[in-house]
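With one protein chain held back, the other chains of the complex are shown just where they sit.
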């Protein structure tokens, strides 16, 4: 994976020893996340948006809804599309087409994790079977990159989906059987998504003999390989993948999975609480955005 | 259906501003720790992030290096969700390439590049939300980011997009105005010396109206410069307070 930093041998040893003693460079334990800030509804011309700051990693997700045609195999479902923009803002390496490879890799994974009926009720996105459905364009914008992109992105996506307001439409049909889509006149009249089952991604990095969550770029540089897994609020693992160049033995995969389940399950409740709290404030909420 | 009335008889524009009024400008410098300089700027609903890396060694081909000054490298891109209709790609299209070039030209005129021979300065701007005057807002944000990076400039570069409706120049056009058949002019100004860093106009405009339009653009740019100056002073004050602690 790109966007890596160079770490000297001495630094590596220091980091490894710290992790061995469950005391990481920034003072965290092995299963601790860095400070995280979540804010929704940050881009007003999207239908749903969220900004997540995790350490120095900053991710902005915007969701736009469009009316499209259902996929032929599943005529009664809508679908999600993912696009990850690794912008040059994050690092000059991404300038021009530099971020494309990473972007494609990330968006493919996101597609696998989120675009299925277990995570979102895709049937609700259908407007008229075989003809019209909602397509949710989930666009992820990577603004600063300090490790653990997957986790930050997945939390931002879940928050943005929670925030998404799909305009209410109804089908009017005329005598000749032609169908037309009418938009509700009331801007407040919109459909919300149930995000209860949307998983979060937990990345576990194997560093030395232990594994850590939410690795910084430096820690990442000391890791041989990592495991990403998507975990629901019930602790169910819906997807898991090994990433990185090195190899992992089955036993540590087992251990890491167990840890991932634990950490992942624990992520959801506070996230949902936070989102609901923000929602309840409604318009009174003072948006911070990038002024924070 | 009746189109939009861009300027009412009472002198108000669609969004309630008067002809010469700018949109509300809010900005913050130093939003990202990893970049050498960064700034976030909102001009009405147009929201831009600007990030500066450098001056640093030339990346890639060294042949582009200049022995007497720094090379300014700009990339303009738009978030795919920034426009009302979703964009398919953030950059690489003709318009963003042109915009990148305009930014490069603008900042070459302002940054004291001769102080950093054989090096490179990267300016990346990202439109997060687009509501008219994209070029101008990018210039304003990038100015703050360059200042945040501590790179010396001759002066602030302030830009504003102005248009001409019913014989009246309108300052700082929003998207609805840009789209409403107004001939618009983008101008980047070094306000203290009243030097023009870039002027760009694609639409047809009668020559008789050009002076009035340029005049309005320069006044608007000076208005922008006041706000930017305020932001910089505020930022320095906060920074020095932090340093004192």
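Things to note:
When the chains are written out, they are named A and B in that same order, and each has its own residue count from 1.
In this section, a contact is a pair of C-beta atoms (placed from the backbone, for glycine too) under 8 Å apart; a residue touches a chain by one contact, two chains touch by 3 or more.
Heads up, the rule we're going with is that contacts and distances are computed from a predicted model.
Hidden from the displayed complex is a chain whose UniProt protein name, among "Ubiquinone biosynthesis O-methyltransferase, mitochondrial", "Large ribosomal subunit protein uL14m", "Exosome complex exonuclease RRP44" or "Autophagy protein 5", is "Exosome complex exonuclease RRP44". Looking at B:14, B:58 or B:196, the residue that reaches the missing chain in the full complex is B:14. For the chain missing from the display, the contacting residue among A:45, A:218 or A:238 is A:45, taking the whole complex into account. Which of B:176, B:201 or B:214 touches the hidden chain is settled by the complete complex: it is B:176.
In the full complex, the hidden chain is touched by chain B at residues 1-2, 5, 8-10, 12, 14-17, 21, 23-24, 44-45, 84-85, 129, 131, 174, 176, 181, 204-209. Touching residues on chain A toward the chain that is not drawn are 44-47, 64-67, 167, 169, 172, 174-176, 178, 180, 182-183, 185-188.
Heads up, the rule we're going with is that only the chains that are shown with their structure count from here on.
Against chain B, the residues of chain A that register as touching in their complex are 43-46, 49, 56, 58, 60, 62-64, 66, 83, 85, 87-89, 91-92, 95-97, 137, 139, 141, 143-146, 289-291.
Taken together, the chain B residues at the contact with chain A in this complex read 26, 28, 31-35, 40, 45, 47, 49, 51, 53, 59, 73, 75, 77, 79-84, 86, 90, 92, 122, 124, 126, 128-129, 131.
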